[in-house]
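Moving on, here comes chain A:
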Amino acid sequence: MSASDLLFHLFAVFTVACALGVVFNKNAVASALCLLLSLVGVAGLFVLLDAFLLAVLLVLVYAGAVVALFLFIIMLLDMQGGDRKKFTKATVVSSTLAGGLLVTGLVSFAQRGQVAVAADVPVVGSTLRSYAEQLFTVYLLPVQIVGFLLLIAMLGVIVLSKKFEGLDDIK
Partner candidate 1 sequence: MAVVTVERKPLTFWERTYLPNIAAGLATTFKRMVKPTETLEYPEQRPEIPAGYRGVPTLVYDPNGREKCVSCQLCEFVCPPKAIRITPGEIPNEDPNAHVEKRPQEFKIDMLRCIYCGMCQEVCPEEAIWLQQQYSMTGYTREEMVNDKKRLYELGGTLPDEHFKWDKKKAAEQAAAHGGHH
Partner candidate 2 sequence: MSSLPLAAVTGAFQVSLHSYLYLAAVLFAVGFFGVLLRKNTLVIYMCLELMLVASTVALVAFSRYNGVLDGNVFVFFILTVAAAEVAVGLAIIVALFRRRQTVQVEELNALKN
């Protein structure tokens, strides 16, 4: 087993363990921190896949901003308690069943699918330049759309978080 394999297994176990932590932690803050660690694990996997830019962006966007936003909201609304009620037996059983079925389905799909590829594919585009070339030639339209989406999202958030005066009767 090479060091790369070892690192893969390390990151994989770490990521899944932290993901389970997100699901099972009673405390919402602890869940958010587990999510953070899980994302760091995924970033490690991206590095193993030679996607340095994506690893860095994942940490920057998700770990740096999104989870910080989550924590900020959790603290702002002051509901660190997580779930107020205990889970009913039906919820636990059905969720486990659904989750298990999903794993089985996905795994068998992955196994049967014809995804076999050559062992030593050359690394394409771990450089910034190759990303830029793709983004600003082939994917230029999606880039524009995403930019527009961000603008709309920003406006939406402003509208949502604004307190409107005199609209109290609309309930």
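Here is how the candidates were picked: all candidates are chains of the complex that A comes from, given by their letters.
The rule we apply is simple: a residue touches a chain if its C-beta (ideal position, glycine included) is under 8 Å from a C-beta of that chain, and two chains touch if they have at least 3 such contacts; residues count from 1.
The model shown is predicted, which means the values in this text are computed figures rather than measured ones.
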Pick from 1 or 2, the complex member that touches chain A: 2
For the chain A and candidate 2 complex, residues of the former touching the latter: 1-5, 7-8, 12, 15-16, 19-20, 22-23, 28, 31-32, 35, 38-39, 42, 45-54, 57-58, 61-62, 65-66, 69-70, 73-74, 76-77, 79, 82-85, 87, 91-92, 94-96, 98-100, 102-103, 106-107, 110-111, 115-117, 119-127, 130-131, 134-135, 138-139, 142, 146, 149-150, 153-154, 156-157, 160-161
